[in-house]
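The next block holds one structure in the form of structure tokens; read it before the comments.
A single protein chain has been removed from this complex, and every other one stays in its place.
Let's turn to subunit A:
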Amino acid sequence: MASAPENEKNASAPEKKTLTLKSMINNEEFVVDEHVALQSVTIKNMVDSDCAGDVIPVPTISGEILALVIEYCKNHANPSASEDDLKKADAGIVAKDIYTLIDLVLAANFLDIKGLLEVTSQKIADSIKDLPHQDVREIFGVENDYTPEEEAAVRAEHDWAFEGFP
């Protein structure tokens, strides 16, 4: 089923094909060139298997975040961009507060865009690196589920442990 429309596409697409991505959170729509959107493996799989309609709904991702994702994809779809340019552009995209970064990393994971997932994870790691673990808990919405005994046991690992040879 995938091969027949493939030929058709090649024949009838000297002009740029576009896709519309729609955020299901605030119904914002983005029209993007197909080759830009196809950097998302998730979208590519949909298009390849002919499941994409005219408008591709994107659940759980807000328009604000989707705009960042599309900016990333546009930069990386440009064949004339140098590695340094891309690095600078990526740094600009992830120069956001931690909560935006968390939404962005979720979006990158959902849309399966490896490069964006990597730069965003790295940026989050850099941002939380120097924070006390209590703050990290708050940011990630994680509950402290250590029992006092467990926490004591983990802290005890900070004493030297000696092992002999077998």
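To be clear about the criterion, a contact is a pair of C-beta atoms (placed from the backbone, for glycine too) under 8 Å apart; a residue touches a chain by one contact, two chains touch by 3 or more; residues count from 1.
Methods note: contacts and distances are computed from a predicted model.
Q: Suppose you had to identify the omitted chain by its UniProt name; would it be "Trafficking protein particle complex subunit", "RecA family profile 1 domain-containing protein", "S-phase kinase-associated protein 1" or "F-box family protein"?
A: Missing chain, UniProt protein name: "F-box family protein".
Q: So which bits of subunit A touch the chain we can't see?
A: 22, 24-26, 41-42, 45-46, 51-53, 56-60, 62, 99-100, 102-103, 105-106, 109-110, 112, 117-118, 121-122, 124-126, 128-129, 131-133, 136-137, 140-146, 150-151, 153-154, 157-166
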